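Removed: one protein chain of the complex. Kept in place: all other protein chains.
When the chains are written out, they are named A, B and C in that same order, and each has its own residue count from 1.
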Amino acid sequence: MAPVKYVATLGGRSEPVEVTGGDGRYQVTLGGRTWEVDARLTAQGIASLLVGSVSHVADVTDDAGRCVVDVGGETYAIQVEEHTRWTIRTRGGAAAGPRGQTLVAPLPGRITRVAVAPGEAVAAGSALVVIEAMKMENELRASAPGTVMEVRVQAGQAVNAGDVLVVIG
Amino acid sequence: MAPVKYVATLGGRSEPVEVTGGDGRYQVTLGGRTWEVDARLTAQGIASLLVGSVSHVADVTDDAGRCVVDVGGETYAIQVEEHTRWTIRTRGGAAAGPRGQTLVAPLPGRITRVAVAPGEAVAAGSALVVIEAMKMENELRASAPGTVMEVRVQAGQAVNAGDVLVVIG
Amino acid sequence: MKIRKLLVANRGEIAVRVIRGCRELGIATVAVYSEADREALHVLMADEAYPIGPAQAAESYLAVDTLVGVALRAGADAVHPGYGFLAENATFAQACADAGLTFVGPPPAAIRAMGDKTAARRIARDNRVPMVPGTLEPVASDDEARVRAQELGYPVMLKAAMGGGGKGMRLVRAEPELTEALRAARAEAGAAFGDASVYLERAVAEPRHVEIQVLADAHGGVVHLGERECSIQRRHQKLVEESPSPAVDASLRARMGVAACRIARAAGYVNAGTVEFLLDAEGRFYFLEMNTRLQVEHPVTEMVTGIDLVREQLRIAAGEPLGYGQADVTWRGAAIECRINAEDPFAGWLPSPGTITGLRAASGPWVRDDSGVYEGYTVPRWYDTLLAKLIVWGPDRGAAIDRMVRALAEYRVVGVRTTIPVLEQIVTHPDFRAGRLSTGFLDRVLPAVRANEARHETVAVIAAVLAEYERGRQAMPAPAGGDDTAGAWRWGRPGWRR
Partner (left out) sequence: MKIRKLLVANRGEIAVRVIRGCRELGIATVAVYSEADREALHVLMADEAYPIGPAQAAESYLAVDTLVGVALRAGADAVHPGYGFLAENATFAQACADAGLTFVGPPPAAIRAMGDKTAARRIARDNRVPMVPGTLEPVASDDEARVRAQELGYPVMLKAAMGGGGKGMRLVRAEPELTEALRAARAEAGAAFGDASVYLERAVAEPRHVEIQVLADAHGGVVHLGERECSIQRRHQKLVEESPSPAVDASLRARMGVAACRIARAAGYVNAGTVEFLLDAEGRFYFLEMNTRLQVEHPVTEMVTGIDLVREQLRIAAGEPLGYGQADVTWRGAAIECRINAEDPFAGWLPSPGTITGLRAASGPWVRDDSGVYEGYTVPRWYDTLLAKLIVWGPDRGAAIDRMVRALAEYRVVGVRTTIPVLEQIVTHPDFRAGRLSTGFLDRVLPAVRANEARHETVAVIAAVLAEYERGRQAMPAPAGGDDTAGAWRWGRPGWRR
């Protein structure tokens, strides 16, 4: 059987992967090396992998089309596409990077402080907003320098995860 | 809302049960008493029940149409039917009781001994067959007196769960 | 009076811990739950459970009258407050007493004396227990704070007068930070304790946090159970605790123990309590405060002394004498506790509420899992982030560390982010193994902590690609001759988790 070709994208890097085999025993080629893999699902979403006799247990979940793998205490979010599909998707060249920042609430909570106002210049690492959740005050900071375009919340306000708090241009 | 009427059958006894409510809060009437029940599924097949404030955790599984409930370290197999269905099913009177015994292998294993032969009379509790499984010899006995009609296995033979071993008339 | 039925006025792992202790003594247990906690583990484990109101703690777990009312309605004769919430609230202890309920904790007067940290410092001073210089009263204003701080000399520490557990604490390195630090400390203190007062202490450089566990009965018996070192803290929240402290020998233990017992006696203390000290690099110790409750980290003391602190609390509350003296308390080996919190140490330690889709706790020899959660449980966003405490024992500190490394590697939590990866890096750190600890340890070590060593990247990619490969194959007709017997292939079977 001809190998099935995929591209796995992890942390911005894409690499080709080829798979053959089945019924729990596979040959997986990546990074110029072929691995003999014995893989079983021991329970829902929990895979036992023997990769060339080395034993690993991986928790594999699906998160909005990406595969999230917990293995050895580390977490990886990996996008897997068939090679042809990936080629078509990326043919136009990489999309332009995101411009500006949109600070969204990473979890539900209550805004206890807003440290910036529209028009203000912020440096990378500047405190923008403090959100209280689970009995802790959590300071949210700018990831890059810019200018505050919008502040959509005020102190005392309750927010849900994903709510836009501050827009920086 | 009118209560929904059921019949629960457990250990040969059938008793009517009525339920109203929903969204986790119910009134359940059985044995002449009405219980306020707060019930949630905390995970697949695991229910937390507050029965008049008393807390129970029940593992509820389905086994060939019967509901198997593990609660407080005890296991109950309960058949639940809508009252009308139960009435129709039982209208003809109880079916005649089973006649004779068919000894089936309760688990897979190897027959190490056959203690009876066709035509032999057996008493309740007589050893019929010894099956070896999980490193133990397990003696299977007659549940009632009778005469051996058929012996379908011999020593040394491997059997699967459910295989008929001995028929007693 | 024998306790027959006890209401646990708390939630999470400590409620579970108290329920277990009661069950072993034949005491029936009553849980309470807010609207966010109907499915919490303590509700599932108790004999009975009663709703007490909305998710907000102020309207449920902090509602004194509601709790006392439920205790009476359920026919309970005692109340255990756990830690946090109302555990150090004298009004609650008094309300229980007034309702005829045995409060499993110290008398209201002792809570009041020690709960007011500035009053506690006066008791320490009167009993010749060494203290860090600071104010004996809360500071009335920002201006007063500025003056006092200048007198003490920076850096200074702000502390909640009614505090405990690190809430409302702020280190102030220099005067420009003072105003904001006061605001933050007061806000946190007000939210946590309903009292925003703070006081000042001179900050000790590179101190260790070492505390002494005491037990006092109602008949004058007082013993100490040795120390716990809790220097591994982030923002005054303890993360790793151990007993014994690598910095404490038998002689220092005895001296700190005597000081702790002296304070307990002076305060008229009864039940389990903890006297906190700072220990400086020269082995001098300074009284910080007394916590008038069970501590989160009590298990490490239990593991080395063999004394069940919850059992002792219940016995003492029932009026029993300790039945042993200081000479009967012995220590064996070393114990370490790691706090598994729902926080993402690689994203600013943000709380990580959500559903625990996978949970495999460590177990086996000398591994203790004191957990408040289960697989399938949704961690609510209303309460603190502590999911479970992982405790190990070993014949010596090195063996305990080896065991903790093993246990952390076994412990898997999927669905919410936890502190496990950073705990692994802490306990394998050379300074930790060498016992070179101070409350500054974590701030020093954290910058080097990496989210992903990418040790398992190849395996992760293989797992992800195989999942996709099998999803594709399942969409195809089954191959001829494929069998489905034991040991055969099982990827892609129904139930691949979404």
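As a working rule, a residue touches a chain if its C-beta (ideal position, glycine included) is under 8 Å from a C-beta of that chain, and two chains touch if they have at least 3 such contacts.
Predicted model only: the values in this text are computed from it and were never measured.
The hidden chain makes contact, of the residues C:48, C:227, C:276 or C:370, with C:370. If you put the hidden chain back, the residue from C:174, C:205, C:258 or C:409 that touches it is C:409. In the full complex, chain B makes contact with the omitted chain through residues 4, 6, 8, 10, 15, 17, 19, 22-24, 26, 28, 30-31, 35, 37, 39-41, 44-47, 49, 51, 56-62, 67, 69-76, 78, 80, 106-109, 112, 132-141. By the touch criterion stated above, the residues of chain A touching the omitted chain are 24, 38, 40, 42-44, 46, 48, 50, 53-55, 57. For chain C, the residues touching the chain absent from view are 16-17, 20-21, 23-26, 35-36, 38-39, 45, 299, 302, 306-308, 310-311, 332-333, 360-361, 363-371, 374-375, 378, 380, 395, 399, 402-403, 405-406, 409-410, 486-487, 495.
Assume only the chains that are shown with their structure count from here on.
Of all chains, the one whose CA centroid is most distant from that of chain C is B. Remark: chain A and chain C have CA centroids separated by 31 Å (rounded to whole angstrom). Once the centre of each chain is set as its mean CA position, chain B and chain C turn out to be 46 Å apart. Touching of two or more other chains is recorded for no residue of chain B.
Of all residues in chain C, none touches 2 or more other chains.
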